[in-house]
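Every protein chain of the complex appears in place save one, which is left out.
Every chain is named by a letter (A, B and C) in the order it is written, and numbering of its residues begins at 1.
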Amino acid sequence: MGSEEHWEPKILAFLCNWCSYAGADLAGTSRVQYSPNIRVIRVPCSGRINPLFILKALQGGVDGVLVSGCHPGDCHYLSGNYAGRRKSATLKRFLEFLGIEQGRIQFSWVSAAEGVKFSQVVDEVTKDIRRLGPLKKFKKSSAFGVQSSES
Amino acid sequence: MMFNLDKKDFDHFLKDLLETHDLFAPVQLTEGVSVFKKIDNPGEVSLSQLVPQKSAKEVFFPQSEVMFRYQIAGNQGPTVSEQKIERERILLGARPCDIEAISIIEKVFTGEDYTDVYFAEKRKRTTIIGLGCNHPLSTCFCSSTGGGPFNRAGSDLFFTDLGDAYFVELLTEKGMAFRVNKFFKEADSEDLGLMKEIEDKASQKVDRTVPVEGIEKRLDLMVESPFWDRAHEKCIGCGVCTFLCPTCHCFDITDEAVNQKGQRVRNWDSCLFPIYSLETSGHNPRPTGRERTRQRLMHKFNYYPKNFGRVACVGCGRCILYCPVQFDIREALVYASAKRGKGRKGKFK
Amino acid sequence: MVQQQLREKAKELLSNKTVDLIIGFGEWTLPLRTTPVFIRTPEGAKSLVWNSFCENNLTAYLHKFSRLKVGLVVKGCDARSVTALSLEKRFPNHPPLLIGIPCQRLVDRKKVKKAVKGEILQAVEQGDLLLVKGENFEVSLKREDFLYASCRSCAHRTPHQAHILIGDPVEEVSLVDAHPEVSKLEGMSPEERWSFFEKETSRCIRCYACREACPMCYCAECFVDSSRPRWIEKSLSPSDLAFYHIVRAFHQTGRCSGCGACERACPMDIRLTFLTQKLNQEVKDLYGFETGIQPEAAPPLSTFDPEDEQEFIK
Partner (left out) sequence: MILKKAEIETSDRLLRTLELGFKNKEDEESFRFIPGQFCELSILGKGEAPFGIASSPIEKTALKFTINKAGVVTTALHQIEAGSEIGIRGPLGNGYPIDFFEGKNLLVIGGGFAFTTLRSLVAYYLHPENRTKVKQITVVYGARMPGLLLYKDELLEWEKRDDIKLVTTVDWGDKDWKGKVGLVPNVLEEIAPSSENTCAVICGPPIMIKFTFPKLVALRFPNERIFTSLEKRMKCGIGKCGRCNIGHLYVCKDGPVFSYAQLEKLPKDY
């Protein structure tokens, strides 16, 4: 976290086990460099993403979220990424409508062979979020979060 | 002791109070919605809504209240900090029903065996300025529950709106502390007469026919009555009535923590929520709306009276006004009475 | 007229035991309101009413009475909720018998209260007018000026799915193109939109009236009540309040009939329908879906099309 001046974006990435996580692995083994701002959570499928995960992450202190899964047609579970795509599209539009800036939540298709694309996606997302600055809306104001309702 | 406070001086009066006290009063959040809140400047005070959604209980028993905070550093035990009340407090503009309700909650929170320090401390440090109700609503039935629109019980000072001024009565020792106040002028007999007139008129308006007397005994016989099978039907199980009720005082205690820091918080809870009585094993002693509705009404009109000798309802009418499906507590009482051949003839929808 | 027909029909259905219970609207103690009534006998049918104050979505009660054969009085929006619930297989045993009434759009009681000074003691409809009486006043208001926002933007007022239709179908048009608050917000900056949203939700007291009033909120355990995982805390921090309202609304995606029961139930007058209406609009834009219109179409988030829009995905 650090102070405002030394702020570095903190980005949570949900990567599907079969494609994007393997893509990230490939980026690593191929020694492709990318921004160190992401923290990865491996999920079975991009269709597994519950919108609550994304909201909880934003509330808990990340500045942006990336969800990445298999390309259309490549889903290990045949259609998980298609189902996820609808949830993602509606959630993204809804949060933007509420005023969460465009770019805070991003989505990508990265296959197991696309180590380079993975690094590019991460760099782009990091750049976008760096431009947006720290997320202030919605984030819990402190570790305590709660103020007494009387004051 | 009786005084007159010119409304032109009202803001200055408040400003002076703010110098020395934390002041709590009704504040309008949006048109038609107000709550009791701590105020920073006199302009925030809004006395126009007779029954603000949230009652004055919030001043003594906030919806969310931090009981203590803690921090764990290294291997040392946690350091725990509690919140202290720094300044004396004033509750301004509470209506007689809300003030009555505070004494009802007080009986529970400062019982014989255990005292709730959070409530008790705030109660001790608060001076209550009551405000009479010149225009009671049709949903008000305080006169049926032992109060009235000008019931002064519990108030340290009591204000009556005379139009251009407030008629001020100092009623208790805490109230007498205000006898030297540069904005208070000696009240004359004309003021007194006007106040009496307003009081009489308002008192006549309030519904006295809600059959509260003897309800405890009648409900004793109704524990397994088929009435409950019907009464709960339209209740959707939200917490509006219990949260807005000035006498409901149930709460939940939870810990909120992030890493090494955290706090224990208590939040209002409602007996109408299934989760309220749900045990970890999955067993729920009050599994359906029937038991939960019974709990709500019985607590007010049977259980509480058994323990403390009066009903836990002050007739403010909030639960009637704000219920999404118009569950009318008055009619429930009428029904409970009519079945035994007394009071108004009841049918319950 | 409609009211009389409704009573007769209800009486008949109860007499010949087509249904065990009729859930409809009745007069009760407050002006500008009706209350849900539960009628089990043919004689009881005479307490049914129909007017512009029949604001509850009675579909919400079907979960409670799933063991009975229920006759349900529905408006267009309520009927669409029933369709949405059928798609989610909520009525395996007794699908409700729908007694539909084409809706004249409902009167927003809060709006009426704000228009007069003093307490309203009586309110009656007379044609296009609303006669409102208090202790010291009596005014007649134009009904059309006091309609619910969700009703103004409603185009499907006739419950076509109803088994019995009382009254004549009305035309399928809305008074305004879009929900007024959605349009208003779309013209704002993200900062303004967030502060509008946060200001509204900051009044929330977590009574969950919006959730309970909604027929689509029937989860056995709501995410707010879950202790493992604990998604949000139970206190009133602004962030948690926003969280609750985002998720409550988003869970309605492709399921909300736009009845507005959530907003009406709120004791703190929080604007809520703009959230679900926005989602309805999105689902229509993206997937051509409107809740409860096509009885066979799968809910949009339970299905997909390989050609779905994906420009937003890198």
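Just so it is clear, a contact is a pair of C-beta atoms (placed from the backbone, for glycine too) under 8 Å apart; a residue touches a chain by one contact, two chains touch by 3 or more.
Just so it is clear, the model here is predicted, and its values are computed rather than measured.
S.K.: Mind giving the shown chains that are in contact with the missing chain?
M.R.: When the entire complex is considered, the left-out chain reaches B, C.
S.K.: Which is it among B:Q63, B:Q295 or B:Q326 that touches the chain not included here?
M.R.: B:Q295
S.K.: Can you work out which residue in B:E19, B:D40 or B:D113 touches the chain that's missing from view?
M.R.: B:D113
S.K.: Taking the entire complex into account, which one of B:L18, B:L192, B:L278 or B:A338 touches the absent chain?
M.R.: Checking each option in B:L18, B:L192, B:L278 or B:A338, the one touching the absent chain turns out to be B:L278.
S.K.: In the complete complex, the non-displayed chain touches which residues of subunit C?
M.R.: Subunit C touches the missing chain through residues 227-228, 230.
S.K.: Please identify, in ascending order, the residues of subunit B that touch the omitted chain?
M.R.: Its contact residues with the unshown chain are 70, 72, 77-78, 108-109, 111, 113-114, 116, 223-224, 249-255, 257, 262, 264, 266, 269, 271, 276-281, 283, 285-286, 291, 294-295, 298-299, 302-304, 306-307.
FYI, only the chains that are shown with their structure count from here on.
S.K.: Centroid from C-alpha atoms only, then distance subunit A to subunit B, rounded to Å. What do you get?
M.R.: Roughly 46 Å, centre to centre.
S.K.: Approximately how many whole Å separate the CA-defined centres of subunit A and subunit C?
M.R.: 35
S.K.: Going by the touch rule set out above, which residues of subunit B reach two or more other chains?
M.R.: Within subunit B, the residues that touch at least two other chains are 63-64, 256, 265.
S.K.: Pull out every residue in subunit C that's touching 2 or more other chains.
M.R.: Residue numbers touching two or more other chains: 233, 235-237.
S.K.: Under the stated contact criterion, what part of subunit C meets subunit A in this complex?
M.R.: Residues 185-186, 189-198, 223, 231-233, 235-240, 242-243, 246-247, 249-250, 253-254, 275, 278-279, 282-283, 286-287, 300-306, 308-310, 312-314 of subunit C touch subunit A in their complex.
S.K.: Which positions of subunit A touch subunit C when the two form their complex?
M.R.: 51-52, 55-56, 59, 72-73, 79, 82-83, 85-102, 106-109, 121, 124, 137-141, 145-147, 149
S.K.: For subunit B, which residues are in contact with subunit C within the complex?
M.R.: 29-33, 53-54, 63-64, 135, 137-139, 230, 233-234, 236-240, 242-244, 252, 254, 256, 265, 267, 270, 273, 275, 289, 320-322, 324-326, 328, 330-331, 349
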